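Structure provided below as structure tokens; questions to follow.
Up next is subunit A:
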Amino acid sequence: MTNTAYVELLNLACGALLATAVLILWRRQFAAIIRWFGVQGLALASLAAILAVHGHDARLGAIAAGVFALRAVALPWLLRRALARAEAAAVQPQRETRPLVNVTASLLAAAVLTLLAYAVSQPLTALTPASPAAHAIPLGMAVVLIGFFSLVTRRRALAQVTSFLLMDNGITAVGLLTVASTSLLVELGVSLDVLLAVLVLQVLTGRLRETFGSTDLDELRELRD
Partner candidate 1 sequence: MSTSALGLGLAGTIALLTTLAVLVIPFRLRPTISGAGTALVGTAGLAAGAAALAGQSFTLPLPSLLPLSGLSFAVDPLSGVFIAVTGAVAVAAGIYAIGYTSHSGTSRAAAAVLPLFVASLLAVPAAASVATLLACWELMALTSLLLVLTEHKQRPEVAEAGLWYAVMTHLGLVCLLGGLMIFTAHAGGDSFAALAAAAPELSPALKGAVFVLALAGFGSKAGMVPLHAWLPRAHPEAPSHVSALMSAAMVNLGIYGIIRVGFGLLGGGSTWWWLLVIGLGAASAVYGILQAAMSTDLKRLLGYSTTENMGLILVGVGAAGLFASAHHPELAELALAAALLHVANHAGFKTLLFLAAGSVLHATGTRDLDSLGGLRSAMPATTLAFGWGGLAASALPPGTAFVSEWLLVQALIHGLHGATTATAVTLPLAVSAVALTAGLAVATFVKAFGTGFLAKPRTADAAAARESPATMLAGMGLAGAACAALALVPGALLPAIGRAVAAAGWPGPVIRYGTNGLVTIRLAGLAGEVSPLLLTLGLVIVMVATAAWLRALPARRAQGARRRARLWDCGGGPLTARMEYTATSFAEPLQRVFDDVVAPETRLDVTHLDEARYLVAAIEYRAQVPDRIERRLYQPILSAVAAWGSAARWLAPGSVHRYLGYGFYTVTAVLIILTVTR
Partner candidate 2 sequence: MNALGITGGVIQAVVITGGAPLLTGVMRQVRAKLEGRKGPGVGQPWRDLRKQFRKEAVAPEGTSEIFRVAPLALVATTVVTAVVVPFVTSASAVEPMADLFAVVALLAMGTATLALAAIDTGTAFGGMGASREVTILALVEPTLLVSIFALSVPAGSTNLAAIVAATLNDPGRVLSPASMLAAIALTVVTVAETGRIPVDNPATHLELTMVHEAMILEYAGPDLALIELASSMRLCVFLGLLASLFAPWGIAASPTPLALAIGTAAFAAKVVAGGAVLAAAEVFMAKIRLFRVPELLAGSFLLAVAAVASSYFLAGAS
């Protein structure tokens, strides 16, 4: 792969990551959110594949395949299934999120967080100024912060799960961009972690629905004595 092609493809993949994150923050319907999440997984997998091809690293290629399988295929499928079950069980199917902060304010906050991410990532980029991957780190950081913000401001449990996964995508991206050679074991561990978290949160969501009839987290306040 020529150097310019590599740089172009890398920036494209990272740009796609950030764009899908903003779209997830913007859209209100669950089905759309899950679709954009799948696209983001594809972007992440292609990022890993680009790095693998450029660095001639077979292990990174295996990681790329794993990321694709998990974040572009398995997790969206699980989320869609959970959505379908929620729609089947609920009296009033809720298709939309109802965030605490309205969409305009959320997008403005996302812009501020992206700027913050650029500011914070300066030392990391300064470590290897010649590498194009290092210049793309702020994008990954921005995805993490946007994910965190989304986690804080979402009411519905399913939206929160998606935000958590968004954050994790961002962390994986930063990890791929910064580390020279990742250990397979670490990736495996992290992936298993994520899978487990999703499964647990699914169960939790189901229980919430049974108890309260909805998955509005504000209703959890009633549990405090």
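Keep in mind that, in the parts below, contacts are C-beta pairs under 8 Å (C-beta built on N, C-alpha and C of every residue); 3 or more make two chains touch, one makes a residue touch a chain; residues count from 1.
Selection criteria: all candidates are chains of the complex that A comes from, given by their letters.
Fair warning: this is a prediction, and the values are worked out from it, not measured in the lab.
Touching subunit A in this complex, out of the candidates 1 or 2, is candidate 1. Every residue of subunit A that touches candidate 1 in the complex is listed here, in rising order: 100, 113, 116, 119-120, 122-123, 145, 148-149, 151-153, 155, 183, 185-186, 189, 217-218, 220-224.
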